[in-house]
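Complex shown without one protein chain; remaining protein chains in place.
Order of writing sets the labels: A and B. Residues in every chain begin at 1.
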Amino acid sequence: MDSRARALALIAGFLVLGLVPVVAALTHQPFYLDLFRRIMIFAIAAVSLDLILGFGGMVSFGHAAYLGISAYAVAIPAFYGIDNGIVQWTLALGLSGLAALLIGAVSLRTSGVSFIMITLAFAQMLYYLGISINAWGADDGMRLARRSQFGPVVDLANPYVFYYVVFGLLVLLLWLGHRLIHARFGMVIRAVRSNEPRMQAVGFATFRYKLAAFALAGAVCGLAGALLANQTEYLTPSYMHWTRSGDIMVMVILGGMGTLFGPVLGAVAFLLLEDLLSAWTVHWQVVLGPLLVLVVLYARRGLYGLLPGGGPHG
Amino acid sequence: MLESGAWSDNKEGPVRILKGGVVLALVVGLLIGPAGAADPLKIGFITSLSGPAGIIGKHMKDSVELALDHLGRKVGGVETEVIYGDDQRKPDVGKQLADEMLKKHKVNFVSGIIWSNVMLAVAPTVTGAGTIMVGTNAGPHELAGKMCHELYFTTSWQNDQTPEAMGKHMQDQKVTDVYAMAPNDAAGKDMISGFKRYFKGKIVDEVYTKLGQQDYQAEITQLRAANPKAVFVFYPGDMGIQFLKQYAQAGLRDQIPLFSVYTVDETTLPAVGDAALGNFEARYWSPDLKNEASQKYVADFKKKFNYTPSYYGAQSYDGILLIDSAVRAVKGDLSNKKGMVAAMRKAEFKSTRGKFTYNVNHHPIENFYLLKAVKGASEVEMQIQKTIFESHKDSYYQDCPMKW
Partner (left out) sequence: MTALLVVEQCLNGLQFGVMLFLMAAGLTLVFGIMNLVNLAHGSLYMVGAYLATAAFGWTGSFLLAVVFALIATLAVGMLVEVIALRTLYERDHLDQVLATFGLILFFNEAVAIVWGRAALFTTVPAALAGHIQIVPGLRYPAYRAIIILVGLAVALLLYVVVSHTRLGMLIRAGASNRTMVAALGVNIRLLYTIVFGFGAALAGLGGLMAGPIYTVLPGMGEEILIQVFVVIVIGGIGSIRGALVGAVVVGMVDTLGRAFLKPMLSTAIGPSAANNAGPALASISIYILMAAVLYFRPQGLFPAARG
């Protein structure tokens, strides 16, 4: 009963998201198209972080590094005239996944605070490298002269088409994620989070599973980065700064860790709040801070926990 | 493990209703929002209001408000609304703000922007939508050269002009054995290369430091060991405050003269105090510049806000006056973009820098002065010592294809 109510709530949510362009067109407010598109792109990044943070218990403070790597993977080919979206995005996902694989290979040898610090350190290294390379704009960044080209049908320059591409990707990822979590792979990851020594005793090569999850999360975040580069038509190394990782983490927390759909809610809430509140007061973070503390302490399921059936037994 | 600490069962119902109400209010608030204002002239002003750079945003916002006061809240004779946006120093947030101002608030002008990288994301968005952009600080060379645009104007400068001026001064003074320092990022490298465009003397060393570095003791020790006759630095914001305090603390203040750009100004002087005394800066404007518009601006600003304005503010003030001259010229017909552009090119308004002339790339041709930090009546202040450049043009205008 509860899970049916929750499924209905989620479907309603997706309907709303899917209808935003229609509402925007009817009310002559095309800005909402851009706003919600940006929200969905960060939702993809947040969902990818939830995979390792919420389900796997791996607190990566350097997740935003993959946003940056893939954004550059789109912009640098474009700079040299390679506009083909398939080439760019394959490069973006591939490089982010590879970077995550390498970073994970070193970081996952540690755990706890050391893990947090080393993931942060890697992201900072990439950030400082990024701002020192003048050929690619350093911290002035790079422009994307043209959005990724996918042929005449899928024209990302058309804001509606672009919106539905992002929407479609988000839905697809959530479905795939849902399947993954309930498949053997996902179960192993969750079990490793609960009790790694036991899983090892049972015979699982836990390091490999964690690394695979880490690399996968990096690649999916890479997709978000490619989309973000297209959305803003601009990128800077600040996409990789640890405070960006913090932002994405806030979205996951607010939305509900380990819930997969929660981070979408978290992205919506955080970015909407940021847009609304910052118009009223510059001090909005004085509210956000304690709110986060409260959510972590008393509402582990975050916003997702507010949905029917999303409570303690969800 | 995942389930611990969720909302307690008893409170679920009422709390859920409360949260649902909040969400509903948010959605309604978004839809209705401030979009329904009836004012005919809207200016979107984007700057950094939160975070450590918020002090600069404050200077700019306060100056815009003063300009509006001086114009009787009517820019160009038309009732005006200024919509402020906080870019949080992030280009993607800046772009989203620009989109919001263009599409939701339907502004007639977009103005402001402190940072070059935010400008490079925002300016093409604004000009691409056919709206006039009046930048009031950032001066990336792309927008002065190849990417110059009919609808893009700036009231500040091109980033390189300021270090060029300092380079010329030090070259003219036959200063030699210069030790140059800057952060290791695009701006830092641009400043040093701009400096070297006019300074042809001996540079003992070029040292680039980590962006945001707090402790410069190691670099200061190296500097002392290298025995330079002058030091040239670019350290904006909090980096400058730290560097100056540590430079003074190391006893170098009186030993080796310090020349800088964008390092010592009215946003950082209150925090540095005496440690800045004797510092030289190059700038196109200073609060003690002697012309009527500037004196009025500074006096009224101090009276209204109780602190000394900086060049960030003067530029923003000029931006509003520039827009005012344009709207006045077309007699309030905001659809006449060509007319407004033509009027802006003429720049017939009382600028805080005195006579205001535009170059072909919509960047000002202006004087640059040598400033020195001296003890004023009650606090340390910048005072003009001499003019370095008269009617200095930037180094990129020849790449700009515009002709008029």
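Please note the rule applied: a contact is a pair of C-beta atoms (placed from the backbone, for glycine too) under 8 Å apart; a residue touches a chain by one contact, two chains touch by 3 or more.
What you are looking at is a predicted structure, and each value in this text was computed from that prediction instead of being measured.
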Requested in this report: Among B:G72, B:G128 or B:P270, choose the residue that contacts the chain missing from this document, as touch is defined above.
Outcome: B:P270
**Report entry** Residue of B:V207, B:L277, B:V360 or B:I384 touching the missing chain in the full complex
**Finding:** B:V207
Query raised in the report: Which of A:R109, A:R146, A:H182 or A:R208 touches the chain that is not shown?
Result: A:R109
Query - Residue among B:K245, B:K296 or B:K350 that touches the chain left out of view - result: B:K245
Report summary line: Touching the unshown chain, subunit A contributes residues 53, 57, 59, 106, 109-114, 116-118, 120-122, 124-125, 128-129, 132, 134, 242, 246, 249-250, 253, 283, 285-286, 288-293, 296-297
Query - Contact set of subunit B toward the excluded chain (per top definition) - result: 50-52, 54-55, 58, 184, 206-215, 217-219, 221-222, 225, 238-239, 241-242, 245-246, 249-251, 267-268, 270-275
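Everything below uses one rule, namely that only the chains that are shown with their structure count from here on.
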Query - Interchain centroid distance [CA atoms averaged], subunit A/subunit B, Å - result: 33
Query raised in the report: If you look only at subunit B, which of its residues touch subunit A in the complex?
Result: 1-7, 9, 12, 15-16, 19-20, 26, 29-31, 34-35, 49-50, 54, 85-86, 88-92, 95-96, 99-100, 102-104, 116-117, 120-121, 124-125, 140, 184-187, 189, 208, 210-211
Report summary line: Touching subunit B in the complex, subunit A uses residues 27, 29-32, 34-35, 38, 128, 131-132, 134, 137-141, 143, 193-194, 228, 231-236, 238-239, 257-258, 272-273, 275-276, 278-279, 282-285, 297-301, 303, 305-306, 311-313
